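The other protein chains are all here in position, but one chain of the complex has been omitted.
For subunit A:
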Amino acid sequence: MKYKSVFDIIGPIMIGPSSSHTAGAARIGRMARNLLNREPKWAEISFYGSFAKTYKGHGTDVAIVGGLLDFDTFDERIIHALDLAKEKGIKITFSEEDAITDHPNTARVRIGDDQGELELVGISIGGGKIEIIELNGFELKLSGHEPAILVVHEDRFGAIANVANVLAKHEINIAHMDVSRKEKGKMALMTIEVDQNIEQAVLDEITALPNIMKVTKIVD
């Protein structure tokens, strides 16, 4: 079931006018920022489907930038997000894409700075709920509702078991897990949603495992 909590239905508390096109967009932007782990210096945002047709009317552009600035759905600063980003010198471009996507409310977000960049695809499925369906070319499914860790690793046997063993040792329960790779034997991505918050020490332990390249934590 896609919706698990009554507060997915009654809620979120948010700045209008649209839960999918404003609150959902803010959450997609904020997820991108969290994954980059800092404020980006530039952003390239592409809108598809209903997002492309109506983003100006719904404030989708304003909201997604608000998310990049780390504003929550109810943060009134969202309204001035474009101006605030400009003041901070963040370069932002928007494009409307014609391509047909699986979900009508789809946004592709590329953000970065001198140190690095990332690209993700987010969908807004209704009532403010979102899913991240692609990250740096990897397919995944991330709701952002549960604490999660993303592990980039070499596609080798035992990598998944090693990570699961570390989590088990610290009595951390896995709620949902996805594994994805672009090519056999090359880079792969584990998306692990867990029931409780994960301490930095656990992340360090996972990072130190063989074949692990990068570990990122996401907290709702």
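Points to keep in mind about this one:
Convention: contacts are C-beta pairs under 8 Å (C-beta built on N, C-alpha and C of every residue); 3 or more make two chains touch, one makes a residue touch a chain; residues count from 1.
Here is the rule we go by: contacts and distances are computed from a predicted model.
The subunit not displayed here is recorded in UniProt as "L-serine dehydratase", chosen from "L-serine dehydratase", "Aspartate carbamoyltransferase", "Crp/Fnr family transcriptional regulator" or "Cytochrome bc1 complex cytochrome c subunit". In the complete complex, the hidden chain is touched by one of A:9, A:168 or A:208, namely A:9.
Looking at A:56, A:170 or A:214, the residue that reaches the missing chain in the full complex is A:56.
Only one of A:45, A:64 or A:125 touches the absent chain when the whole complex is considered: A:125.
Across the interface with the omitted chain, subunit A contributes residues 1-23, 49-50, 53-59, 74, 76, 79, 103-105, 124-128.
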